[in-house]
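As you look at this complex, bear in mind that one protein chain is not there, while each of the others sits in place.
Take a look at subunit A:
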Amino acid sequence: MALPNQHLTPQEVAFICESELITIFPRQRLDALNLISINTRPLVPPQRAEVPLWLAVFLRKQKRCNIVPPDWLTVENLDRLEKEESGSAAFSQMPWRWMEVAEILLDACPDDLINPSEIALHIRALRELRQAKIRAGLADQINSSYIKINNLGLMEVCEIRPWVGKVVDGLRKIEGETGSAAARKRKEEADEDEDMYDDDL
């Protein structure tokens, strides 16, 4: 277990992702399960069913099911996203947990994906394109009072979090010393209070 006062580790991000539901194609019957986090419905072979990702991966390992990959995880779609990503300065819309889902599925069930090696290449290219953009883009924004980082996935957010958090906090402290508008105002108020106090004496 990671130290509790640290940021989320990649393993923990993957752990959260494993609670997401995913569609599977059962190969064997399985009765309904009353679990703590979910009541699954009975799995009957020709019917698709939705189960948490961790259960899907577990059943897949035992060859009791096939995983139906999400719509966006295809070579065509990733190719389109990659073009979009390199063509514009904004981040293209990706699912919140795209990196984790892709990683887990590529690892657990490459056979269920169409052309997994190609998909892996695209995921990697996307990731690199986006990382470069994050580095370039944040520099302009980092000095403002808040930063909006839409369309970044959870894993990407957690990657930049240690340094972005530190930089924002560091800038705040520097500002506090040299005197941003807000800090100066606060200081003036404090001085006034002090003056009043002096008068009383």
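Following the convention adopted for this analysis, contacts are C-beta pairs under 8 Å (C-beta built on N, C-alpha and C of every residue); 3 or more make two chains touch, one makes a residue touch a chain; residues count from 1.
Note that in this section contacts and distances are computed from a predicted model.
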Worksheet entry | Choices "Large ribosomal subunit protein uL4m", "DNA replication complex GINS protein SLD5", "RNA polymerase II holoenzyme cyclin-like subunit" or "E3 ubiquitin-protein ligase RMND5A" - which one is the UniProt name of the chain not shown | "DNA replication complex GINS protein SLD5"
Fill in: Option touching the unshown chain, where A:90, A:114, A:132 or A:147 are the choices
A:147
Discussion item. Given that one chain is not shown, which residue among A:27, A:41 or A:80 touches it?
Written reply: A:41
Worksheet item: Which subunit A residues would touch the chain omitted from the figure, given the whole complex?
Response: 1, 3-5, 7-8, 15-16, 18-19, 30-31, 33, 35-39, 41, 54-55, 58, 96, 145-152, 154, 157-158, 161, 164-165, 168-169, 172, 181-182, 185
